[in-house]
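One protein chain is absent from this view; the other protein chains keep their places.
Let's look at chain A:
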Amino acid sequence: MSAIICKELCKTFRQGDEVITGLDRVSLAIDAGEFVCLSGPSGSGKTTLLNAMGGLDTPDSGAISVGEQRLDTMSKSALANLRLNHIGFVFQAYNLIPVLSARENVEFIMQVQGMPAAQRRALADDVLAEVGLAGMEGRLPSELSGGQQQRVAVARAIASKPRLVLADEPTANLDTHSAAQLMELFVALNEERGVTFVISTHDVRVMGYARRLIRMQDGRIVSDQAQQPQGMEPA
């Protein structure tokens, strides 16, 4: 069963008088449980495609579905609900809420979902332990290292058990060791929970973890290949 289906997606942006092509007739299908990397140079359309898959941005034309739901025809409110309940996000800049502790950041989505306090607190603590942050639940983001902050962001993304996790350059601000730990965590979550991962990156070390590598250039898919995961390769 397909987790994501894109058909002839097009997206352009205006930058002054210039029209920039973000996506140029992109079509692909990603099955549930896949571990996919989108690679390509800056401006190749990786983030635009990821934003379209997450319902953060709407394509100018074409169709996109996540599960059974057509994103390109949904209202903003319905898209917000889809993101809240079915999609986990991990961003390049850790993007935690600075006034909330690690635990509260992880609880955030569950709290917006309306989960009872005791249940979400227990879940948040479990997930933080799972990503190796046991004992740091009460720390504010400013009291955590970059790697630890990104782990909190991952914990937040997976705590509510989404079907799909979209990660945009998740290792860009991490050192090699932290990046390897994060990717191994992604692989474990993919294998143990069956969560579908779509990761955009131009870091070849990250691409080594993917079972499917999609290369993009100028808004188009230039190659789409299955591969044998090899783990972190030397840069």
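We adopt the following convention: contacts are C-beta pairs under 8 Å (C-beta built on N, C-alpha and C of every residue); 3 or more make two chains touch, one makes a residue touch a chain; residues count from 1.
The rule we apply is simple: contacts and distances are computed from a predicted model.
*Asks:* Can you pick, from "ABC transporter permease", "Glycolate oxidase", "ATPase" or "Molybdopterin synthase catalytic subunit", the UniProt protein name of the chain not displayed?
*Replies:* For the chain missing from the view, the UniProt record says "ABC transporter permease".
*Asks:* Looking at A:A29, A:V99, A:A188 or A:V204, which makes contact with the chain not pictured?
*Replies:* A:V99
*Asks:* Which one touches the absent chain: A:I5, A:A32, A:A63 or A:L84?
*Replies:* A:L84
*Asks:* Which of A:V112, A:A188 or A:A226 touches the chain that is not shown?
*Replies:* A:V112
*Asks:* Which positions on chain A touch the chain that was left off?
*Replies:* 51, 54, 56-57, 76-77, 80-85, 87, 89, 91, 95, 97-100, 104, 107-109, 111-114, 117, 156
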